[in-house]
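Sharing a structure, written as structure tokens. Questions coming.
Every protein chain of the complex appears in place save one, which is left out.
Up next is chain A:
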Amino acid sequence: MRLDQRLIAEMIEPGTRVLDVGSGDGALIDHLFRLRGCDARGIEIDMREVTRSVAHGLPVVHGDADHDLAHYPDDAFDYVVLQRTLQAVERPREVLRQMLRIGRHAIVSFPNFGHWQLRLKLLLSGRMPMTAVWHTPWYETPNIHPCTIRDFIALCAEEGYCVQQWMAVDEDGERAPWRRSIRMANLFGEQALFLLRREGECPPVSEKH
């Protein structure tokens, strides 16, 4: 299991109901079932991964974030997880709404387009930046909705979501030390990881540091 998946797993209370949207090889749901006693299920778009997951006894359905979340009832899950996929869905805002309709919490990770290397490359070369994280050319990339950490926080504020926890991590999923400052994280964090709640009391996310 990837390190960022380990961080996600730590955010999830044992014994809860979890839907992993884009479950890939099923590593996270397998971990959540075996080690945390969760009722963990997956949705995956790649049929080969679905077959492999089901063949390992994992409850995974073929489907995708844009089209299949709408078919779940309200509050069906305690957590809905979307790993490294938000930037590739057709309608990110609608996907987030669905996640927080069917789940009490949403856990979202995405690559941060505000990373300094991207900014610098675009500034200096005038071409679409390519890095280890953003490694496909513009005409082939599935990442049609890139955003920065600050963009995402702004969207959460607009939608009234409560950011319960957030962190910036590097590409290997190691927790990066920028967690005190959003501006620093937005510059140096390669990946972002957010735990959201629909509404209610939560610590304010401030940009002033």
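Rule of thumb we're sticking to: a contact is a pair of C-beta atoms (placed from the backbone, for glycine too) under 8 Å apart; a residue touches a chain by one contact, two chains touch by 3 or more; residues count from 1.
We adopt the following convention: contacts and distances are computed from a predicted model.
UniProt records the chain missing from this view under the protein name "Homoserine O-acetyltransferase", selected from "glycine dehydrogenase (aminomethyl-transferring)", "Oligopeptide ABC transporter, ATP-binding protein OppD (TC 3.A.1.5.1)", "Homoserine O-acetyltransferase" or "Molybdenum transport system permease".
Checked against the full complex, the one of A:Ile8, A:Val21 or A:Val60 touching the unshown chain is A:Val60.
Here one chain is not drawn; of A:Leu7, A:Val50, A:Ala65 or A:Cys162, the residue touching it is A:Val50.
For chain A, the residues touching the absent chain in the complete assembly are 33, 39, 41, 47, 50-51, 53-63, 68, 71-73, 76.
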